[in-house]
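One protein chain omitted, others in place.
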Amino acid sequence: MTDLTPITALGAKTARKETYDALTLSENPELALASLALRRDQTPPSPFGLRLPDPGHCADKGSVAAFWTAPGQWMIEAPGRANEDFAARLEEEVPGGSISEQTDAWTAIEITAKNSAALEALMQKLVNLDPAQIAPGHAARTGLEHMSVYLIRRSETHLAVMGMRSFAAALWHALVTAAARIDQTA
Amino acid sequence: MTRLNGGLVDRGTTLSFAFNGKSYAGHPGDTLASALLANGVQLMGRSFKYHRPRGVFSAGSEEPNAMVELREGARQEPNTRATVTELYDGLIARSQNHLGPLNRDLLAMNDYFAPFFAAGFYYKTFMWPRAFWEKLYEPMIRGAAGLGRLSKQADPDAYDKGFLHCDLLVIGGGAAGLAAALTAGRAGAQVILADEDFRLGGRLLAESHTLDDAPATGWAASVAQELASLPNVRLMTRTTVFGVYDHGVYGAVERVADHLATPGPRVRQSLWRITAKRAVLAAGATERHIPFADNDRPGIMLAGAMRAYANRWATAPTRNAADPVAVFANNDDGHRTALDLMAKGVPVLGVIDPRPDAPRLGDYDLFAGGVIDGTKGRLGLSAIRITQDGRSSWHRCGALGVAGGWNPNVHLASHHRGRPVWEETLLAFVPGTGGPSGLFPAGAAAGKGSTAAALQSGMEAARKALAEIGIAATALSLPDAEDAPIRQAAFWHVPGKRRAWVDFQNDVTVKDIALAHKENMRPVEHLKRWTTLGMATDQGKTANISALAVMAELTDKTIPETGTTIFRPPYTGVSLSVLGGGDTGAHFRPKRLTPTHHWAEEQGAVFVEVGAWMRAQYFPRPGETHWRETVDREAKAVRAGVGLCDVTTLGKVDVQGADAGEFLNRLYSNMMGTLAVGKVRYGLMLREDGHAYDDGTCARLSEDHYVVTTTTANAGPVYRNMEFARQCLWPDLDVQVISTTDAWAQIAVAGPKSRALLERIVDEFDLSNAAFPFMACAEMTVCKGLRARLFRISFSGELAYEIAVPARYGQALMARLMEAGADLGVTPYGTEALGVLRIEKGHAAGAELNGQTTAQMLGLGRMVSQKKDSIGAIMSRREGLAADRRRLVGLTPVDPAATVTPGAHLFAEGAARSMATDQGWITSAAFSPHLGSSIGLGFLEDGETRMGEILVAANPLEGQETRLKVVSAHFIDPEGERLRD
Partner (left out) sequence: MLIPHPLLGLRDSQEFTYLGDAALMDRPDPAGGNAEAAFTDYVFLRDNPAGVHRELWFHEQGDRSWLVVTRDTVTHEILGAELARDVKLNEEGAQ
């Protein structure tokens, strides 16, 4: 284990977490990510026993999850394993695939809500997606305040927003500003 | 304050407010206009051009007259319509567009010069003498122009935006809109009902109608209640849908906190982008007036507005039996004003109706076949002149309602260049075809203005719209409602010699239209611009159709032949603040921070914006008084020892697949497929037109895995081009690309002592020149097991490396390198020193790769492989580019104290300064601490053969002329020995 101390995308030693009545936002720095793209004519594999989701969807199985990112391309998620070389583990699972380490390319902010209405009210302020496109089990990439983000709807009351790591501070600011205002009107 | 009986104001609560410094009281449910009327205030403002006294004219957003400066300080907002300003406790408003008190406006003298201000007066008057325009006319006009005053302070409130999606958007919450929303809501469709008012009901709130023999307001309230209880319906009051955009996208402004003194923690307004599968336009209708002599005095208003004030707001402009209310109507509907006012105990003079066969609908005096052709009253109406059967008589009169028929609010249906069509039976334009698809007009907006017709058409529009998207909605059981036929005369104005106003806001009279006609400004577009008809904040909602009728009469054409101008968004004014949606100041765009940003902040770095990135520009130390001092120190430290620079911002793309090498061969002008694993190669990309595009490095990590870098600025576009090449040009290649820019923190470790420093952090890795030579790369570990990528590449010309680690460790790695290299003099450097170092080394950057230069010009002509095709290769060989003789050179000043200025053009000594003698230009310059003078890079005709020649750099913009000597672009170590050492 290296003797260097990592920092979160927001620049701290520990993850940030803030609650606004019905909404709780938590930085999830321990999430490992690796992209998987199929080679030409490669049969879609089932890494870690996971069936890779269809376009616009996400899926999880046990300790890993995945969401569709592009034709023939997925992001594989492994909670709590950010300090491992997760891309290398995935390569062992999917020999011959095109795999790239993405753990630190993205900052994941997990948003949990007391009810789905609060979560949807927040999304209405941030992204121009039809609610059906981001219903539970769906994932989408879109623009949010001029930033490119992934939204993964993990459940009715749980949404992950992933932004490029360099935009972490701006993304957090955008999310908490909107969350605080939702709170005022909810 | 006195009120009539009934109404929808909450008399249990009193709100105090101030108008022109005087305190008044009103109730929740009031608008500023209704509260002022209830307090007996009729005079609310002055007109734009003539400064005529004006009172409230309407009861809605079409208001041309009653505009005020609302609030104080930074929140002061000019041209706010009193008719839609919800009263709140502590409201402060002032009238506008007058000099001195409202009742004695010194600018009212403009009225005496009215002939001078006739239509087109700007164009006629201020033409001559020419020189007077800038010095006199324009400042004078600007001083007098406009209505209210801006606060000239920053807006203190927050605004935001949002996005909504629905099956059916219902625009307008009157009878038709409520029926449509209820039909759709009960069918389970996702519905948004938006209304600009703060209470749902539309005209039902303003009329005395009954539904199923009960007050219509009760029905409206119960429907609103049911809609509010449906989870699939979103009610948006105080929300104006102002425009229709392609494919069912609607723009709307929600006035979240305009009805409060201050927004508190809320936003003031929200901008909504609504994506609706279908929409119902139930925006109602706007009453028009009938121009007659001196028809603009306070107290003269639309008859329907007068009913609204009486029925909804329980107020009338006069209660005095000696000064009764009169109604001037060319249609039956106007007579109802007399009936409603009488029912409320307001004294009524009678109804003047130009129709000889006008019906008497109640117990009031009827002047059938009569007109009003004169009024009196300096600050408010005191008398009217009625002419009937050739006899005229003056009558005391406190207020006058004018009813000229109703114009359907076709605006949104006429966006996308939809043209409304004339409906002769209604004497009005109704929505035509060719407007926005998926938008269904209903109710009064579609010319179905009786309550029964509105309810029915609202329901039908919803059912029809939903059927198109596969939602079956059952019919409502609609309440019994009035269904009076529309009976009106095509009576458009009362001819006469005195001024008869058509457009109150712009002071356009019937005479002005006649003058425009005489001067051949007859097409509606010309009429509009010549007279200013229909411009400004109300966009002529109460004026345009009457004006068309007058012009049609003058040209002997029909109204539809005369036509309307094009309808465009917004329906009513939208503030720029809310259109910005909060994207102001630091919120204009998000910032990207490098992995070492916080560390650099702690070091006191000065940052510079590079695109969205914030990069450390330089790291001043205590005692350094000028940025140059800092930058010189940093640049020298690199060449003498070792420096560190965060270069994460360069784009990084993982390119993988069996054909990755072939793919890169086609993207880069030089050969990449032959690159050995563990090696890096400098690469130059061309645009397909043959010009140089972007440069970077390709590192081959394994047989089918490359990592390529792009410049910071082109990271996005180059990635886009890679996807274009992969998907659109050569989809048969087995290649996958993904950006990894943010995943890795990359730090340049540059300088003769860089190897010594890195040796202290790598885990058992042989960094010797033999084992890891120039242009080597490797995946390895540092700092006891941290995975890293090491590239031996150099931008400075020194022995140098770039090391990449997972971004979360970037800051710790930087700190470790600083600590480990303390005895080596390790120095962090910023983008300024980076620039100095690369100019000294003659490396091209953005100023040289500016889209106008070629590989040959950059001295990289031999990189464009002749053995293979690549993007831009063919076109780079075309005559125009291949013949370009300009080459990258270095430039030093003959006088060492002189400065080399980028942008200056190069000329032979003694040559004229002209395009024909232009020899090239200077792209980049810096002070070189190693040469002790200013140096520059530039493109020069036949540059490579002109070493030692003296030229002149001319910068005529700043009057500079500098003598420069042509030298090699490689000021430092031209043989490249240092970086291979």
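The chains carry the letters A and B, assigned in the order they are written, with residues numbered from 1 in each.
Rule of thumb we're sticking to: a contact is a pair of C-beta atoms (placed from the backbone, for glycine too) under 8 Å apart; a residue touches a chain by one contact, two chains touch by 3 or more.
Source: prediction; values computed, not measured.
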Chain not shown: contacting residue from B:Gly45, B:Gly248, B:Gly696 or B:Gly859: B:Gly248
Hidden partner chain, touching residue among B:Ala154, B:Cys728 or B:Met915: B:Cys728
Candidates B:Asn103, B:Ser151, B:Thr210 or B:Thr275 - the one touching the absent chain: B:Thr275
Residue, one of B:Ala383, B:Val608, B:Ala815 or B:Met875, that touches the chain absent here: B:Met875
Absent chain, residues of chain B that touch it: 245-249, 275, 437, 688-689, 716, 720, 723-724, 727-729, 731-732, 869, 873-875, 877-878
Contacts of chain A with the absent chain, listed as residue ranges: 55-56, 68-71, 128, 130, 133, 140-143, 148
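Everything that follows uses one rule, which is that only the chains that are shown with their structure count from here on.
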Cα-centroid distance, chain A relative to chain B, in whole angstrom: 31
Residues on chain A engaged by chain B in the complex (per definition of touch): 1-9, 11, 29, 35, 37-40, 72-73, 82, 85, 98-106, 124-125, 127-131, 145-147, 164-171, 174, 178, 180-181, 184-185
Contact set on chain B toward chain A in their complex: 160-165, 256, 264-267, 273, 275, 589-595, 597-598, 612-613, 648, 654, 656-658, 705, 733-734, 736, 738-745, 781-787, 805-809, 811-813, 816
